[in-house]
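Reading through the structure tokens given below for one structure.
For this view, one protein chain was removed and the others were kept in their places.
Take a look at subunit A:
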Amino acid sequence: MVNHPIPSEVANRLRKPKAGHAAIGGSLISPFTLVLGALVVVAMYFLGQRFMYGLGAVTNINNGYPWGVWVVWDVVIATGFACGGYAMALVTYILNRGEYHHLVRPALTASLFGYSLGGASVLIDLGRYWNFWHILWPGYAQPGSVMFEVAACISLYILVLWIEFSPAFLEHFGFKQLKAKLSKVMFVFIGLGVLLPTMHQSSLGSLLVVYGYQIHPLWQTPLLPLLFLLTAVCMGFAVVILEATLAAVGFKRDINAELPMLSKIGKIIMGTVAAYLVIRLGDLVVRGAIFQVFTSGVKSVMFLIEMAVFVYPVVVLSSPANRRKLSKLLAAALSMLTGAVLYRIDAFLVAYDTGPGWHYFPSAPEMLVTIGVIAIEVLAYIVFVRKFPILPGHSSTAAAE
């Protein structure tokens, strides 16, 4: 490889103490990563069974509940968790709040793995996976299908995420010129990186519209796309808070520098969840479904739990003092995430009634595969933040010395 002469300005910059992102280094082997590795091996075993004997050999899905946790968790919920990059890009680059930019790259990293694995785990669930390419192939692709919209947007978004993320690689491997060229057009990918999740996160809700009466009126509404979008944005912000906390604890980093930004994010979560609640309940009133809130048995109970965990973050975060405390921010974020997860599980599984005699609860092997996918994601995240400049450099213990 040719050694390009380094422009003096770059040389100066490289000599300056690194003020941006830095790899945190450290060993990749730890008891925690070994456990994760073991979970991945277990998942691989059951995946082997699935590919040898069919989906029924491993999962409990059936013709009454054809979509189980491999769809609802691995795709619908996991991509919601992976909305951190989307949410941060939205405030940082679109609403032009530069102060958040230190949080963008770690959020983007989680998004990258969440979406890449969400996309890959679709293949596990597809019965005729060898035909998967049909979904984007002219002649087969059917644009009237909501599934087509979801698949097209998620595929494109995964590509966009890798491009958005590539500066971290290029930085690591020293392709400075390529990185410079890419940075000139990056705004196009940032725009796409906000548009595509807006489209497919709302479409995950639209998937259920064609189910019609099979989805309980507490969940079935033409506003499903809007409700899924709002909760996805909130999941993104909540995950950023969760991620910053976990990174601080797991890698023994000081979080005080990030706290002011996190409390601002807390305020955004409060506003968005409040809007979601107003729209959700208003829609129930308009459609007259509000009367079923207390009369639908298990579905009512699940609905009320959902409401409770959505109301909690709004109440807690409405106090500015609470927004300055990491513990309160974290509690609100976790409650919000619980609500969004429940909303997705309820809409896709609890509210779904396809007729008498059908039941679904995931089998142990089915859940172990999902856990294995999560383990891969966490492992990949650990490898990346240790090896690549992902986390804000200023607050790492190494930089503080």
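Here are a few things to note about the model shown:
To be clear about the criterion, a residue touches a chain if its C-beta (ideal position, glycine included) is under 8 Å from a C-beta of that chain, and two chains touch if they have at least 3 such contacts; residues count from 1.
In this text, contacts and distances are computed from a predicted model.
This figure omits one chain of the complex; the name its UniProt record holds, of "ABC transporter ATP-binding protein", "NADH dehydrogenase subunit M", "Carbamoyl phosphate synthase large chain" or "Hydrogenase 2 protein HybA", is "Hydrogenase 2 protein HybA".
Of the options A:Thr79, A:Ser121 or A:Ser206, the residue whose C-beta touches the omitted chain is A:Ser206. Residue A:Ala180 is the one among A:Leu28, A:Ala120 or A:Ala180 that touches the chain missing from this view. Touching the chain that is not shown, out of A:Gln292, A:Ser318 or A:Thr354: A:Thr354 (per the contact rule at the top). Touch with the chain omitted from the figure is made, among A:Phe51, A:Phe294 or A:Phe361, by A:Phe51. What subunit A contributes to its contact with the hidden chain is residues 7, 9-10, 13, 19-21, 51-57, 59, 61-64, 66-67, 92-96, 98, 101-102, 104-105, 108, 125-129, 131-132, 134-135, 139-149, 151, 164, 167, 171, 176, 179-180, 182-183, 186-188, 190-192, 194-195, 198-199, 202, 206-207, 209-214, 222, 225, 352, 354-357.
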